[in-house]
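A single protein chain has been removed from this complex, and every other one stays in its place.
Let's look at subunit A:
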Amino acid sequence: MAGLPRFLAGRLIKAIVILFAIVVINFLLVHAAPGDPAMVMAGEAGAADPKFVEQLRQQFGLDRPLLEQLATYVSHVATGDLGFSYRQQQSVWDLLLARLPATLVLTLTAFVFALVVGIVLGTLAAVRAGSVSDSAITVLALLAYATPIYWVGLMLMLLFSVQLGWLPAFGYETVGGGLSGFARMIDIGEHLLLPALTLGMFYMAVYARMTRASILEVRDMDFVKTARAKGLSHGAVVVRHVLRNAILPVITVAGVQAGHLIGGSILIETVFAWPGLGRLAFEAVLQRDYQVLLGIFFISSVMVIVFNILTDLIYSLVDPRIDLAR
């Protein structure tokens, strides 16, 4: 792993370049969209006369040329200042930091669930290819793959919260429950279960299908024959030789999709009233809260980049042929 520091340094430089591009493009895109926060605010205040709007514009710097606004924004971001939300009367950083943990808990849980269950189901299906359990898993995966996730969320909510009453229907934790320590974690866990399941379902299906296909391909490779010729049992051949090789493409795809999960969480957080970044984004869009929106874009870009670097690192651990120094 002599190449690790060099690899990380290289990726860091690339990441900064990419982030700069993302900040600029996002800024321009947001400003290209119709609607102006000053108009919206003035409209809400019931005082949409041009003078007031002009005053708001001046206050927020919206009257300056776009390039100047861009330069100001970029220089602020470079110093770690993501701006101030006049709607919420809070700095964007504080808003993001308050919402980030909830989103991370939700997306990571969904991701781990999707990966573990997907790989296990895919393996079972592949090992018994052509059997009833294979067909059942394939159909299940197809359903999870094809069903819109918000609908799945609503149905799960109906079943487990409304009909059966087993799990809470929305929120991050029981409001006013006064719980702390372990009891609070259990409470959060109960709230987490349905949204995480809903969010992870689609990805679980993707990983199950990929794992199955990949195992069926690897299973016929020469080194698997070598492993069998050693006298290894069927299970040992699958776990030690087939699965390790079959999982490589799944890791690649999972790494790319880990970033997508944040996008997916916007819907889920809205359906389950989960107080995370996704819902913040939803609200910010409705309110034309540019600063918050840009902050969310920025944070999710950072997360995608971090996930990609992590994927490369994991890949190099699993596959010795990948030389990070190259």
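One rule holds in what follows: a contact is a pair of C-beta atoms (placed from the backbone, for glycine too) under 8 Å apart; a residue touches a chain by one contact, two chains touch by 3 or more; residues count from 1.
Criterion: contacts and distances are computed from a predicted model.
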Complex member absent from the view - protein name from UniProt, among "Na+/H+ antiporter subunit C", "Peptide/nickel transport system ATP-binding protein", "Sulfite reductase" or "Xanthine dehydrogenase family protein subunit M": "Peptide/nickel transport system ATP-binding protein"
Contact with the hidden chain (one of A:His31, A:Arg184 or A:Arg228): A:Arg228
Which of A:Val74, A:Leu158, A:Ile186 or A:Val318 contacts the chain that the document leaves out: A:Val318
Touching residues on subunit A - with respect to the absent chain: 6, 9-10, 14, 221-223, 225-233, 240-241, 244-245, 318-321, 323, 325-326
